[in-house]
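Just dropping this structure here.
For this view, one protein chain was removed and the others were kept in their places.
The block that comes next holds subunit A.
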Amino acid sequence: MSLNRFLKQRETLLALILVAISAGVAWRAPTFIGLANLHEIATDSAILIVMALAQSLVIMTRGIDLSVAANVALSGMAAAQLSMHAPWLPIPLVLLFATLVGLALGLVNGVLVAWVRIPSIVATLGTMSLFRGLTFLAADGKWVAQHEMSAAFLAFPRLDVLGLSLLAWIGVLGIVVAVVFTRHVALGRELRALGGNPSAAKYVGIRETTLQLFVFAVAGAVAGLCGYLWVARYAIAYDGVALGFELQVIAACVIGGVSIAGGVGSVTGTVLGALFLVLIYNALPVVGISPFWQTAIVGAAILSAVILNARGDRTDGLRLILRRHPAH
């Protein structure tokens, strides 16, 4: 790859912006790029990173999953209830349980989208309400608070393994799995093909139904895993957990260059998009900007990313007519 092309890549641009923000903040407060704070950022961003990576697979196949945050709330509540009634249970089993609950919820989406063929935005809008409501019902409207959770349950995401928190390791693991999957596994490359051109993909024998079921299952399982992590990290389970988080997950993908029209996106971009959001959230208080600016800045970032994406998009018939001077 030539240097020129490398510089024009979105990933490079995003990485430069990240470095610039970090440098700017560090100039005001040098501890910002200290090891302790970087570790904090890695821990903070793990959930967003793995959920954005899973979402990017869904978006890559021209779908969208709006129910992931509600899934986090419901799986987290299930894990909290399990640990409340059976505190002796080893934590990996609780983790597995939350993941399976998430997987089941993801499969509901998958069946609705792949088999019944409901547009994913409508199906997951419906399951989003459904999952949130079930979270309320699961606990009879009560909250599960810190004192009802076992110490091991709460400590698990913060466990120190080789100098990094377990949460940060999960983020790292998610990235490695995603890179291997999208680059070196046939199924991963088929996803991109399906999103890029569904009818061509069908002709070369890619099974659309299976792949769609698969991406929603993955998004669900990852959300289930994050459900436990979220509840354990913030020590609370109720029906408002991760409210609106689905938009942050989608924002990370969009900022990272995943095209909502399908077929376009990279692991590096998605990870950088998620890091960008977490960096903004962490940097604002440090430089003395009111955290109330957070949402507005994220909105502006999404819009800039979308407009940048638009330049690289394929031309369609409508654009051909609208173009005044033919390019060729």
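We adopt the following convention: contacts are C-beta pairs under 8 Å (C-beta built on N, C-alpha and C of every residue); 3 or more make two chains touch, one makes a residue touch a chain; residues count from 1.
Rule of thumb we're sticking to: contacts and distances are computed from a predicted model.
Participant: Quick one: find the hidden chain's UniProt protein name among "Autoinducer 2 import system permease protein LsrD", "Histidine kinase", "ABC-type quaternary amine transporter" or "Imidazole glycerol phosphate synthase subunit HisH".
Facilitator: UniProt lists the chain that is not shown as "Autoinducer 2 import system permease protein LsrD".
Participant: Pick out which of A:82, A:114 or A:128 touches the chain that's been left out of the picture.
Facilitator: A:128
Participant: Of A:35, A:186, A:204 or A:310, which one is in contact with the hidden chain?
Facilitator: A:310
Participant: Of the residues A:26, A:118 or A:286, I need the one that contacts the missing chain.
Facilitator: A:118
Participant: On subunit A, where is the contact patch with the chain that was removed from view?
Facilitator: Subunit A touches the missing chain through residues 64, 112, 116-119, 121-123, 125-130, 132-134, 136-137, 141, 239, 247, 250-251, 254, 260-261, 290, 292-300, 302-303, 306-307, 309-310, 313, 316-319, 321-322.
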